[in-house]
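Worksheet for the structure shown next.
Every protein chain but one is kept in place in this view of the complex.
In this document, chain identifiers A, B and C correspond to the written order of the chains, with residue numbering beginning at 1 in each.
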Amino acid sequence: MLSSVNVSIESLNLMTLVPMLIPIIGALLILVIDLFKSEQDRSLYVMLSLLVLGVDFASLMDSAGVFSKNGTVTGVFDVMLIDGLAILSQFIIVGASMLFIPLALTHKRFHEFSYPEFFALFLFMIGGFQFMVATDNLILVFVGLETASLALYTLIAMHNRDKSFEAAVKYFTMGALAAGFFSFGSMIFYALTGSVEISQIATVLSANNYADIGFVLIGVVFLLASFGFKLSMVPFHTWTPDVYEGSSAALAGYMSIVPKIAAFVVAMRFFEFLIHSGVVWLEVILYMGVVVTMTMANIWALVQTDVKRMLAYSSISHAGFVMAAILIGTTQSNSALFLYWILFSFTNLGSFSMLWISRQKNLPVHQQSDHSYNKFAGMIKTAPVAATIMALFMLSLAGLPPFGLFWGKMYMISSAVTGGYTVLALIMALNSAIAGYYYLKLIVYMFMRDPIVEDGGHIYSANATLPLKTIIGIAAIGTIFAFLAINKLLEFVTAFVYNSGY
Amino acid sequence: MEIGLNHYLVLSTILFAIGLVGVMRRKNLLMLFFATEILLNSVNISFAAISHYYGDLTGQMFAFFVIAIAASEVAVGLGLLIVWHKKHNNIDLDNMSTMRG
Amino acid sequence: MELFLYTALFSPLVGSLFAALFGASPKTKIAGIVPSALLGVSFLSSLVLLVLVMGTGLTLHVEMMTWMATGDLYIPFGFVVDQVSVTMMIVVTLVSTVVHVYAIGYMDHDKGFNRFFSYLSAFVFSMMILVMSDNFAGLFIGWEGVGLCSWLLIGFWYHKESASWAANEAFIMNRIADLGMLIGIFLVYWNTGTLQYKEAFAVMPSLDNAILTWMGIFLFIGAMGKSAQFPLHTWLADAMEGPTPVSALIHAATMVTAGVYLVVRANPLYNLIPHVGLFIASLGAFVALFAASMALVNRDMKRVIAYSTLSQLGYMFAAAGLGAYWVALFHLMAHAFFKALLFLGAGNVMHAMHDELDPFKMGGLSKVMKGTFLMMTIASVALAGIFPLAGFFSKDLILEVAFVEHHYIIYSVLLFTAALTAFYSFRLVALIFHGEERYKLFGIHPHEAYKFMLVAMSPLLLLAIIAGAFKMSYFEMVSKLLPATEYHVHSAATYWIMTIGTQLLVILAIAYAYKKYTSRDIAVPDGTSKMENSFAYKLLINQYYIPYFYQEYIVKAYRELSEVFWTKIDQKVVDATVDGIANVFYQTGERTRVMQSGNLSTMLKWMVAGTVALLSLAVVFGLAARYSGEIRVFLSGLGV
Partner (left out) sequence: MLDHILSILIFFPALAAMLGFVVHKDSMRSYGVAVATIEFALSLWLWFAFDSTISGMQFMEQIALVPTFGINYIVGVDGISLFIIILASFFTMIGIASLGETKDVKNMIITLLFLQMTMAGVFAALDAIVFYLFWELSLVPMLYIIGAWGGPLRIYASVKFFLYTFAGSLVMLVGMLFMAYFYFQATGQWSFAILDWYRLILPESFQLWLFVAFFLGFAIKVPMFPFHTWLPYAHGQAPTIGSVILAAILLKMGTYAFIRFSLPLFPDASVYFMYPIAVLAIIMIIYTAMVAYAQKDIKQVVAYSSVSHMGVIILGTFALNVEGISGSIFLMIAHGVVSGALFFLVGVIYDRRHTKYMSEFGGLAHVMPRYATIFGLMMMASVGLPLTINFVGEFLSLLGFYKQSHVLTLLAGTAIIVGAIYMLSAYKKMFFGVITKDENRNLPDVNKRELLALIPLAIITVWLGIYPKPVLGTIDTSVEAVVSLMHEKAISKEAKSRIPNIANETDMTKNSVEEAH
C-alpha cells in the first residue's frame, strides 16, 4: 500500500512558476481574443504582448528582490531553480523580447504579423526559454528547449517566403537531430548517476571520483553537440547563416540573442562543475571550440556580400567569444558573459533593426539579396542619421570604445587574463581585429562610396515607423551611453552570479 | 541468456546509430523525419530500461516527455513539409539550397 | 664693451633681414648699400674690440640667454671675444665688407640682387656666431648656418642645373662631416659634462687618452668637411658655381677656414693628443700637394683658385696639427686677404669676359684692365710667398715650423708645394693678362670693372702687402691664449739658406710659368696636344677621378639601393607581408565557405561529423585516462 503523498502547497513554492506562467497565460489570452473576434489589427497584439512581457519583467524584478534577500529558491519538487543565473538570463530574455515585439509594427505589411498566432507562439516561446533557464533538471530543460524551438521554427516559417520555409526546414531538421543528441546525452548521465538533475549528477560523479570517465565523456560529447547546435559552435553552426538569412531581419536579430542566452545558461550549469572537477579533456575541447568558432566565423564573415549574412556569422563569432566565459569558469568570466550579452542585445538588436527598417517588399535589380552591401553605398549622403547610427552599431560590434560592446569585450578578455588564459586572451583580441574588417566594410560602403541609386535615402527607411525608430533609438542610446551603466550592471551581475555559486 | 541492462543499452545505441545514418543519408524530407523519430525513440528504450534498473521513475518520465516532444515535432515538421511540397511539388533535400556561402 | 660685441654680431643679421624685406621685389640699390654699411659698422666694432683685446689683454665674455637646458645639459647663447675670436672677427668682417661693396657692382645686373645681399649678410652673421660662440653647440649653430648660406649662395643661380647640384653636393658633404662634429660634441658633453669651451678644456687633461683621441678625431672630421680636406674636398671646386663674391668670401676667406679655426680653438685638446695632431698635419701636407697638383692643369680660372685655397688650407692644418696654432691662424688671416683679393680680381675678369672662365681664351688683358691686373698680380705674389708680402711671413713660417719640429717629410712636401703654388698662380696671371689677345677670337670686348669695386678691393690689396708686418705684435697678442711657441731655426746659416732657397725656388717657378704661358703659340687647347693625352694630365684634369668615383660608386649606388629598398623591400617584402597576412584570412574564408553549401544533407553530415570527431577524441582520452598508469610506464620505457 502506498502511503499517500502529502505535499504542502508552501513547500511547492509555486511562486517560482509565476514568471514562466505569465507569458503562457498571455499567449492563451491572445488566442482567446482571436476566438471571439478575429481579424484584429496587429497593434492590439503587439501591445498586449508588450504588456504581458512588462508584467513578466516586473515579476522578475520581484524574484530578483527575493533572491538578493534570501538567495536561491527552489520549488515544485525542486524542479524549479530560481538562482541568480536564472533571474539574469530571464531579464535578458524578457527584456530583449520587449525590444523585439514592437518591431512588428512596420510600415510595410508583413504577412506573419497579421496572425494572432504569431504573438501567441512568440509568448509560448518565451515561456519555454524561461523554463529552460530556471531549472537544473534535464527533463525540464529539454521540454523548455523544445517548446521554445518548435515555436521558433514556426515563427520563422511564418515569414512566408521561399527562403524562410527553407530556413525553417533546415533549422527544424537540425534541431531534431540536436534534440536526439540531447536526450541521448541525458540518458548516459542518467545511466551513470541515476539522476537527471545537474546538481545530483555532479554529486554522484564526484562521489565516485569520475570512475567511468570514458562514459562521462561520451555523455558530454552528446550534450556538447546539442548545445553546440543551439549556440552555433563550429561545426554545428551551419544552420545559422541560412536561417538568419531566411527569416525576417528582426527575428534574426532576436534569434541571435535570446535562444543563445538560454543555451548559455544551461551550458554554464552543466559544464561548470565538469570543468572545475578537472576534466581536462572538456577544457581542451572547449578551448578548441571557442577558438575555432570565433576565428572561422570571423573568416567566413569576411567574405560575405550580404550584410545580414555577415551579421549572422558575426553573431556566431560573438557566441564563440562568449563561450570562452564557460571555459574560463570564474565568477568574473560568468559575470562577463551576462554583461557581454546584455550589451550585445542592445547593439545587435539595433543593427538588425536597422536592416529591418530598410527592408523593401521587392528586391531592386541591382541588389542580389535583401541587404547586400551595395544597398548601403553612399548612405551618408542620403540618410546621414541612419548611416551614423548604423555605423555606431558596427563600431560597437567591432568593440570600439566607448560603445557598449567594448566594455563586455574588455571584461571578458580581462577574465581570460585573470583566469590564466593568456593565449586565449590574445586570440580573442586578435579576433576582434579580424572582425573589425567586415564591420568596417559596411562603414566604408555607407560613408565612402557613392550611392548607386539616388532616391533621397528612401530605401533606408522604407519600413520605418515610430515604434521601430523608438526601438532603434533605445538601442542606440543603450550602445552609446553604456559606459554610464556599466558599473551598476557589473555590480548587479556579479552579485547575482556570485551568490548563485558560479 | 538473461536479458540485462546492457542489452537494452546496446539495442538503444544501435537504433540511435541507425537513426544517425538515416539522418545523413536520406534525401527525402519525409524519410529524414522518420530517421529523427528513430533517433529520439531509441533513447526512450534506454530510459525505460535504466529507470527499471534503478527503480526510479524519472527515466520513464523523461521517456514520456520525449515521446510527447517527438510527436509535436512531427506535427510541426509535417506542417512545414506540406507547405514546402505545395510550393515546390517535391520534398527532395537537394532542391533546398538557395542560401549558401 | 658688450655693446660693441653685440653690434659686431648682430648688424649683419639686421642687414640680412633688411635685404630680405626686399627679397621678392625688383632690384633696389638700397638692399645692397644698407647691409654693406651695417657690415662696416660691424667691422668697426670688431676693430674696437681688437684694440681692446690687444691693448689690455682683457677678453670679453657674455651670456645673452639660455638656449637649451635639460637634465645636466646647459647651453647658453654665450659669446666670447678673445685673441682668437677677435682675429677671426676682423678677418670676417673686413673681407665681407669689402665683398659686399664689391658685390654691389658685381651683382648690378642680376635679378636676385636683393636676395643675394640677404643671403650674404646672413652668412656673415652665421660666421660671426661660429667664431664668437663660447661653446661647442654655438659653434655648431654657426657651422650649420654657414653651411646653409653656402648652399643658398652656391645655388644662387638656381635655374642652372649645375649650380643647384653643386649646392646640394656641398651641403650633403658638409653634413657628412657635421655628423663627425656632432659625435665629437657628444663625446665632449658626456665626458666633461659641459659644452662650454673653458670648462670642457679644463676637465680634459684628466680624461683618458683614448677618449681624447676619439674626441679629437671626430671634431677634426667636422673640420675636414668645412675645410674641404681630402676625401671630402670635391665640393669646394664645384662650389665655384656660385657668384664670384661668394667664392671670395665663403669659399676662400672665411667659411672654409672654419675647420682651421676649430682646431685652433680646441688647441687644449689637440695639445693632449699629439698623435692626432701629427695625423692632421700629414693630411694637411698631403692636401696641400694634392690640391696644388690639380691646380696645375685646370682650365677654369675659379677652380684653379679654389684648388689653391684648398692647398693653402692644407698648409694651415699642417701648422695647426704640429701645434703651431698661432701660425695657422696667422696664415689664415693673411691668406684670407690675398685670396679674397685674387677671387675678386677673377670676378672682374669674369665680368669683363662675359662669364668666360677659361684663361686660355683670354690673354693680354693687362692692357684693358690695369687695376685688376695689378691687384691680381700682387695677390699672386703674396700667395706665392715672396718677400715682403703677406704670404712670405705666414707661409715661410709654416715651413719653418715643419722643419723645426723635425718633420722633414712634411717640410719637403710643403716646400715642393710652394713651388707648385707659384707656378699655377702665375700660369693663371700669365694666361689672363699677358700674351696674345686670344679673346678677340671669341668676339668679346672686355672692360674694366666699376671704379668703386676697385676701390673696395684696395683694403685687401693693402693688407696683402703689409700684413706680414704685424707678425710679431700678433704673436704677442695671441700667445696669451695659444701656446706661445716661437719657431726659430737654431742655426742662423740654416735659416738663411732655407729662406733664400725657398725664395729662389719660388721665383724660378714663377719665371718658368711666365716663360711657358706668355709665349705666342699658346692656343686654346683642343684635346689633341701630346700633353693633354698624357696620363698625368688626364689624372689631374679629372681630379684623380675622385668625383667620378663618388658619382659612380656612391651616389649611383645610393640611388639604386634606395630604389631597391623602395620597390623591392618596402613594397614586396614588408608591405606584402602585411597584406599577405590579411589575404591569408580572406583566402581561407573564400576557400572554406564551400563548407556552407546550403544543402541540408551536408549540414547534417557536418553535425554528425563533429559529434563523431568529439566522440573519438573522447574515446582516446577516456582510454588514456583509464590506462594512464600503463601509458606512463610505456612512455618512461621509451625514455620520454
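Keep this in mind: contacts are C-beta pairs under 8 Å (C-beta built on N, C-alpha and C of every residue); 3 or more make two chains touch, one makes a residue touch a chain.
Everything numeric here is computed off the predicted structure, so don't read it as measured data.
Chemist: Which of the visible chains would the unseen chain be in contact with across the whole complex?
Modeler: Contacts of the omitted chain with visible chains: A, C.
Chemist: Among C:R175, C:K471 or C:R626, which residue is in touch with the absent chain?
Modeler: Within the whole complex, the residue contacting the unshown chain is C:R175.
Chemist: Determine which one of A:T74, A:S114 or A:T418 touches the chain that has been left out.
Modeler: Only one of A:T74, A:S114 or A:T418 touches the chain omitted from view, namely A:T418.
Chemist: Kindly state which of the options A:V204, A:I275 or A:A429 is in contact with the chain not pictured.
Modeler: In the complete complex, the chain left out is touched by residue A:A429.
Chemist: In terms of residues, what is the contact footprint of the unshown chain on subunit A?
Modeler: Listed in rising order, the touching residues are 380, 395, 398-402, 406-407, 410-411, 413-414, 417-418, 422, 425-426, 429-430, 432-433, 436-437, 440-441, 443-444, 447-449, 483, 486-487, 490-491, 494.
Chemist: Tell me, which residues in subunit C touch the chain that this view leaves out?
Modeler: 23-24, 65-73, 137, 140-141, 143-145, 148, 151, 155, 158-159, 161, 164-165, 168, 171-172, 175-176, 178-179, 182-183, 185-187, 189-193, 203, 206-208, 211, 558-559, 561-563, 565-567, 569-570, 574-575, 577-578, 582
Just so we're on the same page, only the chains that are shown with their structure count from here on.
Chemist: So which one's got more C-beta contacts, A-B or A-C?
Modeler: A-B
Chemist: Using mean CA coordinates as chain centres, what's the gap between subunit A and subunit C in Å?
Modeler: 76
Chemist: Give the residues of subunit B that touch two or more other chains, as numbers and ranges in rising order.
Modeler: 23, 96-101
Chemist: List, in ascending order, every residue of subunit A touching at least 2 other chains.
Modeler: Counting only residues that touch two or more other chains, subunit A contributes 169-170, 173, 177, 241-242, 303.
Chemist: Across the complex, what residues on subunit B touch subunit A?
Modeler: 9, 12, 16, 19, 23, 29, 32-33, 36, 39-40, 42-43, 46-47, 50, 54, 56, 58-59, 61-62, 65-66, 69, 72-73, 76-77, 79-81, 83-84, 87, 96-101
Chemist: Please output the residues of subunit A touching subunit B within their complex, sorted ascending.
Modeler: Per the touch definition, subunit A meets subunit B at residues 138-139, 142-143, 146, 150, 153-154, 157, 162-163, 165-170, 172-173, 176-177, 179-180, 183-184, 186-187, 190-191, 194-196, 241-242, 245-246, 303-304, 309.
Chemist: Please give the residue numbers of subunit C that touch subunit A in the complex, ascending.
Modeler: 582, 585-586, 588-590, 592-593, 595-596, 598, 600, 602-604, 606-611, 614-615, 617-619, 621-623, 625-626
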